[in-house]
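Following: one structure in structure tokens, then a few remarks.
Apart from one protein chain that is not included, each protein chain of the complex appears where it belongs.
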Amino acid sequence: MSVGIVLVSHSHELVKGLADILSQVQPDVKIGIAGGTEEGDIGTSAFKIKSAIEAVDDGEGVAVLFDLGSALLNAELAQEMMDSESKIVFCDAPIVEGAYAAVIEAGIGGSLEEVVQSAEGVKTVSKLAGQN
Amino acid sequence: MSVGIVLVSHSHELVKGLADILSQVQPDVKIGIAGGTEEGDIGTSAFKIKSAIEAVDDGEGVAVLFDLGSALLNAELAQEMMDSESKIVFCDAPIVEGAYAAVIEAGIGGSLEEVVQSAEGVKTVSKLAGQN
Amino acid sequence: MNQEDFKKWIKQVNERIQEQKEYLSELDGAIGDGDHGVNMARGFQEVVNRIETFENPDIGALLQQVAMTLIGKVGGASGPLYGTAFLKAAGVLKGVTECTQSDLILALEEGLKGIKMRGKAEVGDKTMIDVWEPLLSKWKENPETSLKELKAFTAECMEGTRHLEAKKGRAAYLGKRSIGTLDPGSVSSYILFDTLFSNLEDVAS
Partner (left out) sequence: MNQEDFKKWIKQVNERIQEQKEYLSELDGAIGDGDHGVNMARGFQEVVNRIETFENPDIGALLQQVAMTLIGKVGGASGPLYGTAFLKAAGVLKGVTECTQSDLILALEEGLKGIKMRGKAEVGDKTMIDVWEPLLSKWKENPETSLKELKAFTAECMEGTRHLEAKKGRAAYLGKRSIGTLDPGSVSSYILFDTLFSNLEDVAS
């Protein structure tokens, strides 16, 4: 049992590739992806996001990361369409770097709050300083 | 002629999908991608990065965005292996959000410095505030 | 307006969206990602396909169907925005089979609230809200305004987005450079309302 991570992007390939990177680091953390429109075009789909959240939620909560603002609109709509009592947090974090930090925190058993904090914390870290 | 953008990731799919999103917004900006190892596994390749930079550089300079620190190691190595006088800047910016801002700035004819600034500027913008 | 009138309205919106598909995408290409026409055309075509066989006289149920289809099919920001608008309007018209003008205004106002809640934008941000909000204020305050005048005002609101600097949506990335182009979402909203007023003329006559 761990916090679930959902990756929302305008491109299916983007989140598929990101999930591959994350699974290598933490094979045990549940990662849901919702990329592209229902037709697989560039865009997002509230229904896809809803399914992705439901698929990874096992009660510990779900941290949602997204690429662009219009993905957030659909993600918030997805949340409203869900009847479950899921704890869902939309992270104010870059999708790739934030998800990397999030998945590591989730992997060591962090709470939803800790996972979100890790994701959001990457904004203040210099990418050029040599942590990698 | 515009500043070129190079996207470096541990996953080919990730940067392929990202480039799709960016091309939709700015079909005229040259975008190079270098994702995965030479075998297509998760990782990065200095040679792939070198080729990607060379392919988009038409003299205006190249802004390089990368996912994780180990990609930067290979990107810096790629730069050292290049004999050209290219202006190359590694952006201290999230790869997806930074590349989106960068491609818009490059599309309106921004200089390399302006493109890099746009990319790096996204770190201070809240993703939850509604710009999308 | 009854359910049939609403259906007719939606179908006409679709026709005009299909006609203006390239134009809408072109506007979006200038200050966004160039897909607004494609998004709206895909969404409304599917809406029309689905409501074709819709029998229930409940206007709320019809609008709910419209909303869910737009949410599923549009793909861009306009999907959740128009989707939420129709969803909220559907809430107001739930169980209603004959909709008066004041019902309609109330439903559309709820729709606007939905758009604002969803997109966190305000008047002046160069979004569809710049059509919805002034138009609905005017109509609510002066319910007697002629349809012709409402149409002219809708066009004015749409035109007004040209000189605005985008503060929300993708166009906001362009800052001042977004000035000079109409907001594509305002144009699709113009189509929505202009077609509505044409329909109300028909209903009235």
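Order as written gives the chain letters A, B and C; numbering starts at 1 within each chain.
Everything below uses one rule, namely that a residue touches a chain if its C-beta (ideal position, glycine included) is under 8 Å from a C-beta of that chain, and two chains touch if they have at least 3 such contacts.
Not measured: the values here are computed from a predicted model.
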Among displayed chains, the one left out touches A, B
Looking at B:55, B:73 or B:125, which residue reaches the missing chain? B:73
Answer key for B:6, B:46 or B:119 versus the chain not shown reads B:46
Which residue numbers on chain A touch the omitted chain? 24-25, 100-101, 104, 108, 129-132
Which chain B residues touch the hidden chain? 37-39, 41-47, 68-70, 73-74, 76-77
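To be clear about the criterion, only the chains that are shown with their structure count from here on.
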Per the C-alpha means, the centres of chain A and chain B lie apart by a whole-Å value of 22
Taking each chain's mean CA coordinate, chain B and chain C are separated, in whole Å, by 37
How big is the gap, in whole Å, between where the Cα atoms of chain A centre and where those of chain C centre? 31
Where does chain C touch two or more other chains at once, residue-wise? 33, 35, 77, 119, 169-170
Each of the following residues of chain A touches two or more other chains, namely 42, 68-70, 73
